[in-house]
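Only one protein chain is missing from this complex, and each of the others stays in its spot.
In order of appearance the chains are A, B and C, and numbering begins at 1 in each one.
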Amino acid sequence: MARYGMVIDLDRCTGCGACVTACKAENNVAIVSEDDAKMGRTMFWMKMLVGYEGEYPNIKMKFIPRLCFECDKPPCIKVCPVRATYKNEDGLVAQIYPQCIGCRYCMAACPYTVKVFNWYRYVPEKPMSNCINPDVSVRPKGVVEKCTFCIHRLQKAKELAQAEHRKMREGDYVPACMQVCPAKAFYFGDLDNPQNRVTEAMRDVRGFTLLEDLGTDPKVHYLHAK
Amino acid sequence: MNNKTIVILQVFSVTLIWGLVLSITALCIHLIHVAYRVHDVPDATVAISIIAILIFWVLGSILTYVFVGLHKQRG
Amino acid sequence: MRDIIIGSVAFLLALVISSVWFIHARDARSEVLQPIQFNHKLMIEKTGFTCMGCHKLVKTNARAGIPNIETCGMCHSQMMGKSNEENKVVAYVRQNKQIPWRTIYYVPDYVYFSHRRHVGIAKLKCSVCHGAIASMTTPPRKQFLAIKMQNCIDCHEKYKASTDCYACHR
Partner (left out) sequence: MNSQNYKTDEDEVLFRPIYHTGRGFYLIAAVLLLIMLVAGTLYVSQLIYGLGVTGMGEPVTWGFYIIDFIFFIGISHAGTLISAILRLSKAEWRRPITRMAEVITAIVLAIGGLHPIIDLGRPDRILHLVTSGRLQSPLLWDVFSITAYFTASTVYLYLPLIPDIALLRDRGDKHHKLYEFLSWGYNGSPEHKKVLERAINILMVMVIPIAISVHTIISWIFAMTLQPGWHSTIFGPYFVVGAIFSGIAALLIIMIIFRKAYHFENYLRDVHFDYLSTLLLIMSLLWFYFTFAEYLTGFYGHEPQEMRVFFYKIDGRFAPLFWLMVVCNFVIPVILLGFKKLRKIPGILIASFSVILGMWLERLIIVIPSLANPRLSYVRTGVYFPSITEVMLLLFGLAALGFGFMMFSKLFPLISIWEIKEGREESVHNVSQRLKGYFPAPQAMHSMEVEGHHEQ
């Protein structure tokens, strides 16, 4: 079984936000009203975290595209009371919407706060309602959702590979955020395959993960020269 | 409503607690079964269920003990 | 005391009624009537078509594909027999209007179901899910194998297919 992971090169990232937009469009992530946004209910599976380094006037902005880190030892799955979130055979942390009872315990347990909750049933308004991706479900109200590494793409890619009687190749399956990145800051693929570019990038000395000391073993690594 | 109905109702109320106890037991066994099937830390499930089942069985037994004790020496 | 009895009886009654209604509402889907009483059996016998003759995408696509009037029109641009139902098809073809078939089998949007996976790769027979549809003289009115997760899982377990939720849920 594969073990999908990602490397994001922060030195390449310009903070343009294409990944954020692509993710929102690809995964039918709801666009919330202004009032809700003020209450912190904005929904991002891929979020651009902005950090500031240095003191005025020598401020350096730091952009960190943050998606679900698909941890190898995820703290969120331990607490789920109904197995709505679990680690599947591809090493992805699954989030099964029809199973979720909406207790939001996983959200409280996730140290990276990657999960978002459907506070309402969001109905896309007119122009956006034409842009629903049929490959991805529109989540009902009251369930937790998160980045899936574009699992619908994996489902299709696996099936196509099977239909063509071959193994999955690198590049058969990439998440939307990586596909659109103009700076080519993303590497993605099977971490068990040492020939992949992603495994190569993971060996880079610049590599680090967020909150490494928690021992969650995120499968999304960052590259950043200090 | 005569005395007989009352006694029947009383017996019914005791069976209720046993219904709870047995359903909790069944639930625990079911959860252990599921945990084994999906390989999701079954030993922890077993440990927790043993405690839960034990507590409920003792509770049910105490209530039954009282019920039987109060009815045995009736009249 | 009487009030209590009446109250509890009413409560139990409400509970029974609501649970019966709940179970009933989940199971019994009203039957679907198609605009044309299509005869699968006759079609297969007369033309020698297989299922794939009309449902062309079944091996290569997620959806099997319902033939459009262009497909029907290849033969039925004029009457070939005398049946009343064929008459309707011809009428649709002549007016160049799609036949408003009604959906019987559907999966919710959070489920990824693909015919390619089941027919193309796993080589399942259509009858596994659709029953003896090839020998039916009228279109099916309801799902042969109800689209329920338990049914999927039973079969997946039987054939050792993946039962990972992420294999189908999305």
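Here are some notes:
FYI, a contact is a pair of C-beta atoms (placed from the backbone, for glycine too) under 8 Å apart; a residue touches a chain by one contact, two chains touch by 3 or more.
All values derive from a computational prediction rather than experimental measurement.
Only one residue in the set A:15, A:124 or A:142 touches the chain that does not appear here, and it is A:142.
The set of chain B residues touching the chain not shown comprises 1, 3, 6, 9-10, 13, 17, 20, 24, 27-28, 30-32, 34-35, 40-41, 44-45, 48-49, 52, 55-56, 58-59, 62-63, 65-67, 69-71, 73-74.
Summarising the interface, chain A meets the missing chain with residues 36, 39-42, 49-51, 64, 66, 75, 78-84, 99-105, 107-109, 111-113, 116-121, 140-144, 210-211, 214.
Just so we're on the same page, only the chains that are shown with their structure count from here on.
More contacting C-beta pairs link the chains of A-C than the other of the two pairs A-C and A-B. A straight line joining the Cα centres of chain A and chain B is 45 Å long.
Inter-chain centre distance (chain A to chain C, centres taken as mean C-alpha positions): 35 Å. Across the assembly, chain A contributes residues 86 that each touch 2 or more other chains.
Residues 83, 86 of chain A are the ones that touch chain B when the two sit in their complex. Listing the residues of chain B that touch chain A in their complex gives 38, 40. The touching residues of chain A, when paired with chain C in their complex, are 86, 88-90, 92, 94, 96-99, 134-138, 148, 151-152, 155, 159, 162-163.
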